[in-house]
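Removed: one protein chain of the complex. Kept in place: all other protein chains.
Every chain is named by a letter (A, B and C) in the order it is written, and numbering of its residues begins at 1.
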Amino acid sequence: MSDAAVPAAPRRIRMTVIGPILALVLLVVAGALMNPNFLGWDNVTNVLARSAFIGIIAVGMTFVITAGGLDLSVGSMAAFIAGLMILVMNSLVPSMGVGVPVILVGMAVALLAGLAAGLLNGILITRLGIEAFIVTLGSMGIYRSLVTWLADGGTLSLDFNLRSLYQPVYYGGIFGITWPIIVFALVVLVGEVVMRSTAFGRYCAAIGSNEQVAKYSSVRVDRVRLMTYAALGLLVGIATIMYVPRLGSASSATGMLWELEAIAAVIIGGTVLKGGFGRVWGTVIGVLILTLIGNLLNLTDFVSPYLNGAIQGAIIVLAVVLQREGKAR
Amino acid sequence: MSDAAVPAAPRRIRMTVIGPILALVLLVVAGALMNPNFLGWDNVTNVLARSAFIGIIAVGMTFVITAGGLDLSVGSMAAFIAGLMILVMNSLVPSMGVGVPVILVGMAVALLAGLAAGLLNGILITRLGIEAFIVTLGSMGIYRSLVTWLADGGTLSLDFNLRSLYQPVYYGGIFGITWPIIVFALVVLVGEVVMRSTAFGRYCAAIGSNEQVAKYSSVRVDRVRLMTYAALGLLVGIATIMYVPRLGSASSATGMLWELEAIAAVIIGGTVLKGGFGRVWGTVIGVLILTLIGNLLNLTDFVSPYLNGAIQGAIIVLAVVLQREGKAR
Amino acid sequence: QDGETKVIGVSIPAATHGWAGGMNYFAQATVDRLEETYPQLDFVLATASDPAKQVNDIEDMVATRNIDALVVLPFESEPLTGPVQNVKASGAWITVVDRGLSQEGIEDLYVAGDNPGFGRVSGEFMASALPEGGKIVVLRGIPTTIDNERVEGFQAAIEGKNIEVLGMEHGDWNRDKSFTVMQDFLSKHPQIDAVWASDDDMAVGALGAIEAAGRDDIKFVLGGAGMKEMIKRTMDGDAMIPANVTYPPSMIATAIEITAVGLVSQAPVSGDFIIGSVLVTPENAETYYYPDSPF
């Protein structure tokens, strides 16, 4: 009880900054001790590359949550976009042949579809004033269904030759750093700058912390909100562009539970679920923590795999305990 | 923009009251038109009985959300409790024989386990001050894993004879009304009274609305919060007591996504996701709407089952549009 | 025939992974076709994402559609046993597909795959393909009884064959999850001779990871369930995919078809109909290649 909060402020802020980093470092140390390959180039690359999908999405989610919103539809949106992209590209092969243009069209489709889907969520939320939870729960069901329907219940596979051409987008890179990592890093960089140093980032935090105040301060609340959802949609599109070349397929199982992982990453990173404060670099750490847990569990086998989920859950809670520790008393 | 709220206030309040009811009525009318058996006793009983699980849980969730919290773990908690209950009952059969006492012990285990699990969530959230989202995401993983582990990856089944003895708890009843419906009705009744007419209900709303104010008014914020989680846990226990005789088994698929359904029901019913205002009767309507959608989709077969999810999603959004209509301008 | 319309309910798990997707496709296609062929038959097709939902579907079919026959592929055996028994008590015909109920004698017709057999055939192939023995890793499905039966069958078959299982992890019959797990297996084990992916979706994921890592110690990946792309590769003599083990999702079609025939013609169709798991090799692959199937 007690007002307390105030004097402790500087210390607590420091803990919330160090907390997630500390958790990450602990995980890395644990990993390195348990398995010598853990810090090997290959494993590090693998982990970073596979973090990229959730990571890119989670950066967008950071803005949405900071502005007081939520988006449950990102996972199925990704699946739908992947499906659409594959269908479009396959259908263009007969007329355009296998070549870079088809892939570029596919990428454009992904970006446009992502943007459109994000705008749609945003418009429903801001214009009709429905709770984001409900709107995106609805669109989550809709996209998931649509991809199942597009795939006739099965899997949509990218034309084999096209896939070979497209694969370097996931597996290739420059200086040994693969594209997903590079794109992820760029998205994070841009996200961090936008959040910290642009009017848009300020507005998101203002809206999330008190919508009324933002409105009375002449902030275009609805437009900023809409833009957070649109940006998230676009980022889902980008994530999908990286995802499709990996296995060249999309099905109703694609992107399952990505929304939960993305939201969890955002919150582990120190962004406040009710909005008003967001931290892009924290989100990155959140994503890495989540991916690392899975990686560690695969690299070691001292427990029944049935219990993986339990360990994962426990580590997530512990990671957050670390950073909230200052608040405890 | 328009903060509208103010002048429209009386109208909007009326719409948020009528909205969910209207949506429910529309669904019922649609159902009755599509299939004459829809309003038959059997179907009505079925729908009500199967609403009971999510319904009982959603009543508890209403309190948690009203007090500004969230619980993602209820589905896997139910699975874990079901598994535990079955294990305990099976292990008692050799010593106690097949009889009512074993079932009573089983029920007691379910209630205690539910209470304990709820308390655990609550303690982590209130004492350590970690976001409810993270704590319950963690415990969701933990319980889901534990039940998989208890079942060794497969299914835990209740002793066959015990099951026959236990079944009337789901299928039996009095005056043709089955037990789940009766228990559900009781839980709703108690929930509604507690929310409306006890200090506890008021404290929940006060805490959700403004924690600081509640603290200043000497409300024991942490205790009330803890109690909402404990009550929810207990209700999960009660729901499980009804669930086990229905399916006689528990596996890692038990209670999948119940948390999402329960939260959706609460919000469709008009409770505010950020807390401060809750409505138990609304939650009941929310649950019925969700169950009816599933039921309706089975009544006809004019669309591909792949698209069920899309229709479901669209109806959920529409149901909420109905009640928010007043806010639109 | 009295010209009266009869209703057949079909209840199956939703398409959450490749095999189930194929099964969904075959169910839908068969229903469409049979509705054309037999105007006096009406079908209700419901897909469920968990056992409780499946019980709901079946209850609804009885309460509102008065089904005369039920074709059910249980999500899990235990929870469906009671409800299906109730349908039986209402006088309807019961066809159970793939996973037997936990009580004998409820179903009129049983069309099933053979899960222990699937594991056994896979294990036997593994043993024969690695005559000197070797180190393998295993990708398992979603933790379920089916998966347990398959793995037990597999382990029994490689017993005493000098095959060392380096690790087993759940790939959940999911390509992405399997890709990740396989990547981590590759990081952890410098030498892997073969992979039992136990399912073609998981095999696709595992192959992706192996290819990306550029490892050449892995001699082959054994999937299962006969996805057309994989059968094709076997047929074409791809050394990485020397074989497959069938577990045809089309068994649902067989079940619906037989049930329909039984309902319209009163031909005797009850009994058990076990579809064994067969080893597909380059020699016989053509027989199992259905280019039009989505799976």
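What we mean here is this: a contact is a pair of C-beta atoms (placed from the backbone, for glycine too) under 8 Å apart; a residue touches a chain by one contact, two chains touch by 3 or more.
Quick note on the criterion: contacts and distances are computed from a predicted model.
Between the listed names "Phosphoribosylformylglycinamidine synthase subunit PurQ", "Dihydroxyacetone kinase DhaL subunit", "ABC transporter ATP-binding protein" or "Multisubunit sodium/proton antiporter, MrpC subunit", the UniProt record for the complex's undisplayed chain reads "ABC transporter ATP-binding protein".
The residue touching the chain not shown here, chosen from A:206, A:250, A:265 or A:317, is A:206. The chain that is not drawn here is touched, among residues B:140, B:205, B:238 or B:292, by B:205.
Considering the whole complex, the residue from B:23, B:98, B:147 or B:214 that touches the absent chain is B:214. For chain A, the residues touching the chain absent from view are 1-3, 6-7, 9-10, 193, 197-199, 202-203, 205-206, 209-210, 212-220, 276-277.
By the touch rule set out above, chain B reaches the unshown chain at residues 1-7, 9, 193, 197-199, 202, 205-206, 208-210, 212-219, 272, 276-277, 329.
Please note the rule applied: only the chains that are shown with their structure count from here on.
We define each chain's centre as the mean of its Cα atoms; on that basis chain A and chain B are separated by 29 Å. Counting only residues that touch two or more partner chains, chain C has 15, 24, 28, 143. In chain A, the residues touching two or more other chains are 148, 152-153, 306, 308. Residues 35, 37-38, 40, 42-43, 46, 50, 148, 151-155, 157, 171, 246-247, 249, 251-254, 256, 294-295, 298-299, 301, 305-306, 308 of chain A are the ones that touch chain C when the two sit in their complex.
Contact residues on chain B toward chain A in their complex (touch as defined above): 1, 3, 124, 127-131, 133-135, 137-142, 144-146, 148-149, 152-153, 215, 260, 263-264, 267-268, 273-274, 304, 306-314, 316-317, 320-321, 324, 327-328. Contacts from chain C toward chain B in the complex involve residues 15, 24, 28, 43-47, 49-53, 55-57, 59-66, 75-82, 102-103, 142-145, 147-148.
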